[in-house]
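Read the structure below first, then the notes.
The complex appears here minus one protein chain, its other protein chains still in place.
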Amino acid sequence: MNLPIPFLILSFLTILSALYVVTSKSPVHSVLALIFTFFTISAHYVLLNAQFLAVVNLIVYAGAIMVLFLFVLMLLNLSKEIEPIKSNAWAIAATISAGSILLMITAAFQVFGEAVAKNPVEGIGLVKALGNVLFTRFLVPFELTGILFLAAMVGAVLLGKREKKPTELSTNETINP
Amino acid sequence: MSSLTIFNQLEISHYIYLSTVLFSIGLFGVLFRRNAIILLMCIELMLNAVNLLFVAFSSYMGDSDGQIFVFFIMVVAAAEAAVGLAILVLVYRNTRKTDVSVLDNLKG
Amino acid sequence: MLEWIIVLPLLGFLINGLFGSIFPKSIVGWLGTAFVFGSFVATCFLFRDLLTSLPGEGSVYLRVFTFLNVGNFHVDIAFQFDRLSAIMALIITGIGTLIHLYSISYMADDAGLYKFFSFLNLFIFNMLVLVLGSNFMMMFFGWEGVGLCSYLLIGFWYKNVSFGKAARKAFIMNRIGDLGLLMGLFLIYQNFGSFEYTEVFAKVGRLEVGTEICTAIALLLFIGAMGKSAQIPLFTWLPDAMAGPTPVSALIHAATMVTAGIYLVVRCEAIYALAPFAREVIMWIGLATSLMAALIGLKQNDIKKVLAYSTVSQLGFMFIALGCGAYTAALFHVITHAFFKALLFLGAGSVIHGMHHEQDIRQMGGLRKKMPITYLTFLIGTLAITGFPMLSGFFSKDEIFTAILSHNRLVFILGLLSAFITVFYTFRMFFVTFHGTYRNHHHSFEKVHESPLLMTLPLLILAVLSVIGGAVNFPNYMGEGISGGLHHLLSFDGGGRFSPILIFPEQSFEISHAQEWLLAALTPLFLTIFVVVRNKYLVKAAVPEADADQVGLGKVLANKFYVDESYDRSFVEPIELVSDTLTEYVDEKAFKSSFDGIGRANQYFGSLLSRVQNGNIEYYLVYMVVGLCLLLAFNLF
Partner (left out) sequence: MIAFFITFFGAVVLLFIGLNKRESSFSIFAAGILFLSAFLCVASKFGWCNFGILESWVPANMMQFSPEQLLFMGLLSFLTGFIILSFRDSDIIGNDQLALMMFSLCGAYMMVCYQHIVVLFLGIEVLSIPLYVLAGSKKDNIYSNEAALKYFLMGAFSTGIFLLGSAFIYGGTGSLELELMGIKPSFMHAIEGMPIPVLINAGIILMGVGLLFKVAAVPFHFWAPDVYQGSPNRTTVFMATVVKISAFIALYRLLNTFVGIKSNWSGWLSILATITILWGNLAAMIQQNVKRTLAYSSIAHAGYLLIFILIADGTNAWILWFYGLAYGIASILVFSISHQLYNTNKDDTFEAFNGLAKSSPIVAIALVIGVLSLAGIPISAGFVGKFYLFSFAWQSDPMLVCTGLVGSALGVAYYFKFIKHAFLKVGEKSPVIKDRGILIFLVLIILMAGVFPWILLRTFF
């Protein structure tokens, strides 16, 4: 196990910030920590030679989705809300449940090992290569995401608009990244 | 390129463990927190752990399907977040709360 | 002709069910009766052909269409009118017609008259499908159908009263039986590749006696029979079913549906012939049921409950006969039992009608003056069920006992005991109801009236049948009955008779002269019991105790004859004690509570599960993750 230093540091930061996301009392802090986590994950993508995804990850997740979260937090004025603290029993139950999943999977890998052949190909993570695949092989699913977005948009509008005056939409929920 | 040299030193098991840990942290958050927005964020964290794993496998096997899949996951996560937040706002409008444990009228 | 037998009741159901509400009330009943009568006439025509035809001919097979035909499955909707189904169909449509006729008057005041008649017609239809179907699937359809009708008709008068518990109990017991039946059917299909009777029995015929698979199938089918025919331990639903209108009790819970189990066993005679162990089980369970129900019947005060327990007891006799391999005797008893038990139930209905819905025999007494026809016919029914010489019950019981005697002495003695108790409780009911003085305080004696002609006519017809019904199958030493008796109709003598019936020749039950004498000597014994009962309930006019004060038995009896006391001490008291014990501990506590227990367990588990479903999403998520953990742990390590 000689781990490269950059991987170690990045992983450490990722896990640390992820833990902060789930334990932080303030929702805004959680959001910020989550954005930081996304940055570190993007850095992992760079390590893995997936440059395009690294950028997309930042734009989509950190740039759009998390802004949406922040927006809703601000809108509902939840940033100050102190969440009722759960009892210790809950903490224990949650820890045991999540921990046993973790243990189970990692222990299984320890026992049986994993069989993934290392066969890196130069440059598959670049826009050109990915775009080529996306618009040939994956054209159909790509088109189908259109249905997904349309459905999500119609749904968000339906939930967001006010009953009395159907023409007036409350804009905030209908934003679609 | 320096990232390539680092890449050559990495083992796939490192990424499997890292993603599993991240996934479990997200899972723990889902179980532990009560605020619906935080729950949603924890789910996003779980999805990111999966993304990381996909990218790692994809790079290791030299197969681009994994990275395309990640692309689709991001797309779906965005749509899901939009609808999820809309539902949340709706619930907030009626109950003035985002605490999931308050909503337990349906049971039995 | 065969199609009309089946279609007519269905038509009756549809017409009454769909348009009954707009017909005038007077038409509805006659319409329902007419359809069943039409079916009866059709059955008679076909039966005449069967009687006059040569052995092996005369049976009718009607394939309507193929129900399932995919892959290896092949199930036809097909009907078969052979000698066994002919007898059953005659009982169903014949008794059915009489009971419809009776119901016209009995149910005249009911608002849901059209519903009642359409359900009755539907029942007749389903019962006919059960006995006329040419394969196991058809039988199963009918089986489920009669269950549904029984459920609807039991609950017919329950309008607003909650009967959840009783219904659930009846349900669970019947479903346990159905489960056994279904699994038996699956086994049959798996092993013989078909559901068609002829094909299955042809394949069964090649197996050897004692083959395990036959024993398994036989036992599973018998579980089904237990449920429908109310045998231990699935019998307690039948007394509860008496809550329905009396004609329903007469038709479904005495004459027809409950004998479906007997039909099933006789139909599968080929399988049972190869499973001696299963037959032994059937015999002992039949014996236990017959004894226990008879003992419990001793202490019942509700006139319908007495009859219900006596039905269970008589069904037990039939199963004893089946266990001995005496299929003809069992079927014979089905026929005579249908006559006299329908008669008794309808008589009881007439009494209840005359008494303005009073069912407690302690509230009756002296009714013979007011209801002469009912009294007379009821007397005939009572004599028939107790096996009074030369009445129908005598011949069928005689045949059963002959079979038992040549099979197993211990069973013979215990069966005899049960028959004696039958005499005891039937006459007890009879005397308390019709003799003595009137004891009801709610209605004056003047208001008690004889039932109208529409109700007494079926009683008279059934009474005649109960008297002469034995002629269907006279014992050999008295010459052959109608067309040579049932043996002639059913048995297999290698001469190419219609084969689905009794593939294996029925053993003949030869008994020695000494044993014949023994049987003959039983008559005085019966008379002795008759005298005892007469003494207690008629001469001394003892009124059965209310449930509350069953202790002071001796005080009730006047200390007239020492012999009476000794009879009581030596004979009556022990039996009544056993009966009390059985009623209180075994029936109430063990069976009822164990089935209530199943119901309660369901309830308990159900509420446990719904407590898990507490509405809080956090718990749900934890449960899901725990489930996931268990799955992973189960599979990965």
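A few comments on the model shown:
Lettered A, B and C in written order, each chain numbered from 1.
Basically, a contact is a pair of C-beta atoms (placed from the backbone, for glycine too) under 8 Å apart; a residue touches a chain by one contact, two chains touch by 3 or more.
Predicted model, so just to flag it, every value in this text is computed and none were measured.
Counting contacts over the entire complex, the absent chain touches A, B, C.
Residue C:L152 is the one among C:V41, C:L152, C:L219 or C:V578 that touches the chain not shown. Residue in contact with the omitted chain (choice from B:L10, B:I25 or B:L88): B:L88. Among B:L10, B:I25 or B:L53, only B:L53 touches the chain left out of the display.
Counting over the whole complex, chain B has residues 12, 16, 19, 23, 26, 30, 36, 39-40, 43, 46-47, 49-50, 53-54, 57-58, 61, 63, 65-66, 68-69, 72-73, 76, 79-80, 83-84, 86-88, 90-91, 94-95, 100, 103-108 touching the chain that is not drawn. Where chain A meets the chain that is not shown, the touching residues are 105, 108-109, 111-117, 137-141, 144-145, 147-148, 150-152, 154-159, 163, 166-167. Listed here are the chain C residues that touch the chain not shown: 17-18, 21, 65-70, 73, 77, 115, 140-141, 144-145, 148, 151-152, 155-156, 158-160, 167-168, 171-172, 175-176, 178-179, 182-183, 186, 189-190, 602-603, 605-607, 609-610, 613, 615, 617, 619-621, 623-624, 626-628, 631-632, 634-636.
Just so we're on the same page, only the chains that are shown with their structure count from here on.
Between the chain pairs A-B and B-C, more C-beta pairs are in contact across A-B.
Computed from the mean C-alpha positions, the centre of chain A lies at a distance of 69 Å from the centre of chain C. Note: centroid distance chain A to chain B, computed from Cα atoms, is 4 Å. Residues of chain A in contact with at least two other chains: 90, 93-94, 97-98, 101, 105. Among the residues of chain B, those touching two or more other chains are numbered 27, 31, 34. Interface of chain C with chain B (complex): residues 610, 613-618, 621-622, 625. Across the complex, chain B meets chain C through its residues 27, 30-31, 34, 100-101, 103-108. Touching chain A in their complex are the following residues of chain B: 3-4, 6-7, 9-10, 12-18, 20-29, 31-35, 37-38, 40-42, 44-45, 48, 51-52, 55-65, 67-68, 70-72, 74-83, 85-90, 92, 98-99.
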